[in-house]
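The other protein chains are all here in position, but one chain of the complex has been omitted.
On to subunit A.
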Amino acid sequence: MSIFEYNGSALVAMVGKNCFAIASDRRLGVQLQTIATDFQKIYQIHDRLFLGLSGLGTDAQTLYQRLVFRHKLYQLREERDMKPETFASLVSALLYEKRFGPYFCQPVIAGLGDEDKPFICTMDSIGAKELAKDFVVAGTASESLYGACEAMFKPDMEPEELFETVSQALLSSVDRDCLSGWGGHVYVVTPTEVKERMLKGRMD
């Protein structure tokens, strides 16, 4: 079994009209046994930047703690929040440092940049950035997520429609993956507010 399949995860981020959505499943497992159904995979770095981490749970938490440390230092030095593009470069550099002994994590970064332009990005476990204009996916359910997002995505969706699309894509994909699921956790972020919702999904 691959190391990425040890805990199981599904993450997706999608771009809408001046907004973005980032969603994850809620399962934490040890291979085929589920041990928690409320595991947090999406973290808020500052009010316009979210980070999702898929892959090995322990590496995800360690990496998140390191990134929060670096971001807090940045805030103290620069007296402002990090832009999403800068944060993505930071994550990429931190992962590439460990090129020959990597963290088993695939991050998904989503944020609102200058002029409220949504920014999404994903990386492989050694920091190769993929900047997409529509959607990014990560986790054990990523193959199904690619298919579902490719079919359901439309450009310039309003926040409510974006929420529906992301939720349907996530739920249909995790239904086809044994290692992820047990509900969903969706954040829809616009320049003025953040809406966090838990989804009802199949509990198997």
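Just so we're on the same page, contacts are C-beta pairs under 8 Å (C-beta built on N, C-alpha and C of every residue); 3 or more make two chains touch, one makes a residue touch a chain; residues count from 1.
Keep this in mind: contacts and distances are computed from a predicted model.
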Name under which UniProt lists the unshown chain, selected from "Exosome complex component RRP45", "AP-1 complex subunit gamma", "hydroxymethylglutaryl-CoA lyase" or "proteasome endopeptidase complex": "proteasome endopeptidase complex"
Residue in contact with the excluded chain [from A:Gly16, A:Pro84 or A:Gly127]: A:Gly127
Chain not shown: contacting residue from A:Lys17, A:Arg66, A:Lys83 or A:Arg176: A:Arg66
Touch residues of subunit A, complete complex, unshown partner: 1-4, 6, 66, 69, 92, 95-104, 123-130, 132, 142-143, 146, 151-152, 154, 163-165, 167-168, 171, 183, 193-201
